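With one protein chain held back, the other chains of the complex are shown just where they sit.
So, subunit A:
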Amino acid sequence: MKTAILVFPGTNREHDMAAAVRSVSGKDPMMVWHAETEIPEADLIILPGGFSYGDYLRSGAIAARSPIVADLLEKAKQGVRILGVCNGFQILTETGILPGALMRNAGLTFICKETKLRVERDDTIFTSSYKKGQVMRCPVAHHDGNFFADDDTLKMLEDEGRVLFRYCDAAGEASAEANINGSRNNIAGIMNARGTILGMMPHPENLIEDLHGGLDGRGLFESLLEKVA
């Protein structure tokens, strides 16, 4: 089981992600710099959070045109598992690997707090350690997490069951009050049609040890690393 973590100028969550991978799989991930043209053979590629290129132009826009991205597109096509968290999700939408766009939070503020997510499916490689409908705690830290897609794309995502996480309240209700950033349909995370690529704004890698105050994020890594092992 090999994991590659892509690092761009301004990425800052790569060590959190590496710690999560190490903690769950017992193996060190490889760090791959954006200027490389090839991603070493890996079962899982992770795009971590941060502020690549200072969020210039649009969050993730410049990173999405980095040299390494040509190979990322190729690997995506081959069906290699890819996880994009926060800025990683923004980069995945900017490359067109995932649909939609992440816009400025509806309340305009940077949101750094713990939220609750409803797990929409438990039959995917990303969520098999959770139960459908389960409410999990998960921290967020973003300014541009407001998921937008046009009506047709949104309908497609919903019809195909590609929404894996929604912002919700303690009872699991995806209410307007629980929608922290104005995302359409409270969407916090979506996957591609083949079910091999997940993009999400919240940070599961920051809730994987008792010292973090909870283990709710661990299930995602357990699901994923078990499935690609």
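As a convention for this text, a residue touches a chain if its C-beta (ideal position, glycine included) is under 8 Å from a C-beta of that chain, and two chains touch if they have at least 3 such contacts; residues count from 1.
We take it that contacts and distances are computed from a predicted model.
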Protein that the absent chain corresponds to, by UniProt name, given "Glycosyltransferase family 4 protein", "Benzoyl-CoA 2,3-epoxidase subunit BoxB", "Sugar ABC transporter permease" or "Phosphoribosylformylglycinamidine synthase subunit PurS": "Phosphoribosylformylglycinamidine synthase subunit PurS"
Touch with the omitted chain, as defined above, among A:52, A:93, A:124 or A:223: A:93
Which of A:25, A:87 or A:105 contacts the chain that the document leaves out: A:105
Contacting the left-out chain in the complete assembly, out of A:87, A:146 or A:206: A:146
Touching the absent chain when the full complex is considered, from A:29, A:182 or A:217: A:182
Touching residues on subunit A - with respect to the absent chain: 57-58, 61-62, 65, 93-94, 99-101, 103-108, 146, 148-150, 182
